[in-house]
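Removed from the display is one protein chain of the complex; every other protein chain stays in position.
Moving on, here comes subunit A:
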Amino acid sequence: MNRSTTVLMKIEESATVLSLLKSDLLPMEVVLSQFNSKLQSSSHLAVCNSLSMMLQDQKMLCGTERIIAFGIIYHCYSSQKPSFNPFLSEMISAACNEQLEKSERAFLLHLLQWNNYNNVKEILKQSAVDYIRSFDPSTHDFPELGELQREYGDKADTGPSSHIFADYSLKKLLHDPDVPRGCDPNSPEFDVQPGGNPRIGSGDRDEALSGLLENSTMGGLAPRWIRPCPPRYPVHQSELLWIDPDNKHELVWDDKMCADTSRGATVRDLLVKGLKMTLSPSEQEDITTELTNDPKLVYNCGITARKLPQLVEHNPQIAVEILTKLNNNKEILDDFLAALVNMDMSLHSMEVVNRLTTAVELPKEFIRSYITNCISSCENAKQQDKYMQNRLVRLVCVFLQSLIRNNIINVKDLFIEVQAFCIEFSRVREAAGLFRLLKTLE
C-alpha cells in the first residue's frame, strides 16, 4: 500500500548527484560511470525517484541537467529492456511533451530506442553541452503520445504496489515562491547575486536542488481513504466482575481410611434398599440385631434426617428402631423429628410417631407441632377428593385417640384445636367418636 519505506538519500549522495548533474562538459559516458562508482546500486531507485520528481518541474533543472538526469534514469535500468524501467511513463510523457526542447525529446527517444533512434552509445560519448549544440531538429520526427504508449504501455511494469491508490499517486512539487507581493517570481532579480547581499525573496537554486534530493521519499500523493477505527466495545455492567465469596471448597480428608468398613456394610446396603421397598422380616431382623450390637452404628448407617421420610414410608418399624437408638443424641434427634413433622402426613408416619411415643419421651413441642400439622393436612385435603380426605381424617382421629388413651398428650393443651377439628369433620364417624372421648375427659 502507500506505506512505502522511507528512502532518504544520504547527504553525501545528494551532493554527488548534484555535482554529476552539473558535469555538462564531460562525456555522458564518463558521468554515468562516475555515477556507478560513487553510488551503490541500492540507492539507485531513490536517486531516480528524486530526479523524476524534479524533472516534472520544468524550471527546476536546466537543459543540460535534464539531459544528464534522464541519462542517469536510463542508465540505472539499462541492463533490462526499456519497458521494465519503472520511470518509463515519465520518460514517455516527456518525450511527447511539446513544451520541452526538441533536443531533449530526441534524446529520450534514443534512450527508449524508438524505431530508428538506435545510436544511444554514440550519443552518450558526447558531453551534454555538445549534444545540445550539435542537435539538428530538422532531421527528427516525433511520435504521438498514444503511439509510444501503445508500444511500451502494455509491457510497462506497474511496479510492486498495484492498487488504484498507489497507481494514481502523484509526485508533484507545489510552487510556493516566497517573494514580495506583486513581484514576478520568475525574474532573475531574485537569483542570488555573487558577492551581493541577499535580498528578500532571493533564493539559491542549488540549495533548493540539494534540499529536494535530500528530502525526497518514495511516496507520492494519493487520494486518502477515511478508515474509522471501530469503537471500543462498550463495557456492560456485567462485564465488570462483581465478586461473591464462594463456598470454601476444602480438600476432604478420607475418613474411611482404615475404618472398619465391613461391619456396617450389610446394614448400610440393606438400609439403602429399605428406602425404596419394604424389607423382608429376616432382613429387618438383621438390621435390628446389628444396630443393637453396635450402638454407634446408627450414626453412620447412612440414614439422615433427609432420608428419613422415605424410610418411614417403606419400613416404619426400622424407622422407629433408628429413632429410638438416636434418643441419646438430642441434636441429631431434633433434626430427625423436624423431618418427621415436615413430611407428608400418612398412615406410616402416624404409626411411627405413635410407636415412638410409647418407646421414648418425646419433646412436647414436637408432638404439638405434629398434631397441628395433621389437622391442617386434613383441612388442606379439601381441595382433593372427598374419599382421600375422609380417610385421612379417620387416621388422624384414631391416632389422637390412641395418644389420649396412652396419656401421651394432655388434652387441655390442644383442646380447642382438636374440638374444632371434630366439629368440622363431624360427618366422619371416628371424628364423632373422638369428640365424645373429649367430652368424657372434660
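By our rule, a residue touches a chain if its C-beta (ideal position, glycine included) is under 8 Å from a C-beta of that chain, and two chains touch if they have at least 3 such contacts; residues count from 1.
One rule holds in what follows: contacts and distances are computed from a predicted model.
Undergrad: Quick one: the chain not pictured, UniProt calls it what, "Leucine rich repeat protein", "Integrator complex subunit 9", "CCR4-NOT transcription complex subunit 10-like isoform X1" or "Trafficking protein particle complex subunit"?
TA: Per the UniProt record, the undisplayed chain of the complex is "CCR4-NOT transcription complex subunit 10-like isoform X1".
Undergrad: I'm checking contacts with the chain that's been left out. Which of A:214, A:294 or A:424 qualifies?
TA: A:214
Undergrad: Which listed residue (A:146, A:177 or A:295) would be found touching the missing chain in the intact complex?
TA: The single option touching the absent chain is A:177.
Undergrad: Which is it among A:40, A:99, A:138 or A:238 that touches the chain not included here?
TA: Only one of A:40, A:99, A:138 or A:238 touches the chain omitted from view, namely A:238.
Undergrad: Take the complete complex as the reference. Which residues in subunit A touch the chain that isn't displayed?
TA: That gives, for subunit A, the contact residues 1-4, 6, 8, 11, 57, 162-165, 167-168, 170-179, 185-186, 190-191, 200-205, 207-208, 211-212, 214-217, 219-263, 265-266, 269, 272, 280, 282-283, 286, 302, 304-307, 309, 331, 334-335, 337-339, 341-347, 363, 365-366, 369, 372-373, 377, 380-381, 384, 388-389, 392.
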